[in-house]
Structures are given as C-alpha cells and as structure tokens.
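Input: one structure, supplied below.
One chain of protein is taken out of this complex; the other chains stay put.
Chain naming follows the written order as A, B and C, and within any one chain the residues start at number 1.
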Amino acid sequence: MKSPDQVCHPGDKTVVQPHKALLLKRLNRVAGQVKGISKMIEEDRYCVDIVTQVSAVKSALDEVVLRLLEDHVSGCVQDAIQHGGGEKAISELIQVTRKFIRS
Amino acid sequence: MKSPDQVCHPGDKTVVQPHKALLLKRLNRVAGQVKGISKMIEEDRYCVDIVTQVSAVKSALDEVVLRLLEDHVSGCVQDAIQHGGGEKAISELIQVTRKFIRS
Amino acid sequence: MKSPDQVCHPGDKTVVQPHKALLLKRLNRVAGQVKGISKMIEEDRYCVDIVTQVSAVKSALDEVVLRLLEDHVSGCVQDAIQHGGGEKAISELIQVTRKFIRS
Partner (left out) sequence: MKSPDQVCHPGDKTVVQPHKALLLKRLNRVAGQVKGISKMIEEDRYCVDIVTQVSAVKSALDEVVLRLLEDHVSGCVQDAIQHGGGEKAISELIQVTRKFIRS
C-alpha cells in the first residue's frame, strides 16, 4: 500500500505528517519509557539496567527521526526539487542530519 | 564539594543514586520535551524543527547516562574493585557502554 | 559558486563525485590519522589520548559521509525524483542513513 502523501505548505511552514498516528503512538510509548526510568531511579534500581533502558529510548527516538526524515524527503524536499528551492531544501536536510548524528 | 557517595548493594542489586534529585529533574524535563514533540506533530509543525527537538532530547538523555555512568564507576565499580568482583563489574560496564553508543 | 553537479548513472550504478578531490584529501588525512593512532599504541601512549584521537577520526568520517549524502541527494536522488524511481531512491537513502547513525 502506498503511504499517504505528506502535505507540505512551505509558505507557513506547516506540514501534515502522513504517519501522524504512528508517530504519536511511538512518542507516547517513549513518554511512558521515560516515566519508567524515573520510577527505576526512585526505586533505587541497578544503574546498568537504567542505562540499558535509556539506550532503548534513544533507539526509539532514532526510529521516530528516520520516519520523519523519510516523509520529509518524500514530501517537502521532493516538492522543492519539483517546484523550486531544491538546493536550499537539500542543504537544510543535511544540516539537520548533522545535528541529529551529533546527538 | 565532594559529591555524595553512591550506595551500592550488590546483593539485591539496588543502588541509591547519589544524584537522584538531579536525575529525576532532568528526566522530568525530558518527559516535558517528549510531550512537546507530540504537540508539534499534532499542530503540523515543520518536520525539520521536530527533528531538531528530538536531537535535543537525545543529547539530554546522553547527559543522564554520563551522570549515571560516572556515579556507577565511582560507586559499584569502585566497590567491586576494592572488595572483589572488579573484573566482572568492568566487563559489565563495557557491555552497557557498547549498548549505549550503539543507541 | 554553485557546486559542480554529481553525474549519476543509475544503469551501471557509477557516480562521479562532484567533490572527488575534497573527499580524497579528507580520506587521505583520515588514513594518516589512523596510522598515527597505531604509532601511539606502539609508543605506549596514554589510552585516554588515543581514545581522543579515535573520536577525532570518527568525526572526520562523519563529515565525509555528510558530504557524500548531500551530493547523493542533489544528484542521484534528485535525478530519480525527476526522472522516475524517486520512491525507491528515498527509501534507500533512509536505509543507509539508519546504518550510518547506528555506526
């Protein structure tokens, strides 16, 4: 099944995420994991187990970002390439990828 | 000022974090940031700005982990080196560091 | 100054890198740094200083990859978006980005 299209409005910089429900579900799970980590610390759980949980959250956030990036390239970047502003959109994509890999 | 000591009970694997309040405060802020990212997606905010926010959360989680690791080495690992089990504790430290850098 | 165009031949999957000289220069420097790290180990240099050097090499490799990715999106991906195969090219871009952030 073709994924729904991203609706990109460069004018006011709003973007309707095509996988909005999926992203919100994943972020909701991440929020629950973060709460769980706080609880582990309150309950004096073993540090190594806590670090393992934080690593899992980071991996989950990576998946959120990869989903966002794929839809961003399929949507906004593709639009810009086809209708003008492609060079700027690509440069911005690389800047945010740099920021992301440094995080 | 000397930081408070980590109290490590290897028997039942409970650990009283010496920076418990700081860690909980940071995780609370992270939870707020994650909620903010969900709101950005609901409000159709620009994808690049969302990715930037997720990168900030990942960096914040790194700081949580580095705090945990420093206290873990000063506490549990140091204890094990001084009272037995050092080799096992160090091997476990490297395993969790590997997991963390892969996340 | 506009950067030179990437020449992408999807048929035989050859790509003339527009920043070939720059990339080769950077990789040459990386090769020198790796040799330097071997020398540090041979000369029994302090481990922390060696780890610092390896971290510098990893950052240098990140810059090589970001350059490659930017030219890849401006070249092959843009070509595919304009002349067919865009969806496949974008999916492949995200796959390699995932591999890269996991490394």
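The criterion applied here is as follows: a residue touches a chain if its C-beta (ideal position, glycine included) is under 8 Å from a C-beta of that chain, and two chains touch if they have at least 3 such contacts.
The shown structure was predicted, so the numbers you read here are calculated from the model rather than taken from an experiment.
The chain not shown here is in contact, across the full complex, with B, C.
In the full complex, subunit C contacts the hidden chain through residues 6, 13-17, 20, 23-24, 27-28, 30-31, 34-35, 37-38, 41-52, 54-59, 61-62, 64-65, 68-69, 71-72, 75-76, 92-93, 96, 99-100, 102-103.
In the full complex, subunit B touches the hidden chain at residues 62, 66, 69-70, 73-74, 77-78, 81-82, 86-87, 90-91, 93-94, 97-98, 100-102.
Please note the rule applied: only the chains that are shown with their structure count from here on.
Shared contact partners of subunit A and subunit B, listed by label: none present.
Computed centre separation for the pair subunit A/subunit B is 21 angstrom, with centres defined by C-alpha atoms. A straight line joining the Cα centres of subunit B and subunit C is 31 Å long. Each of the following residues of subunit C touches two or more other chains: 102.
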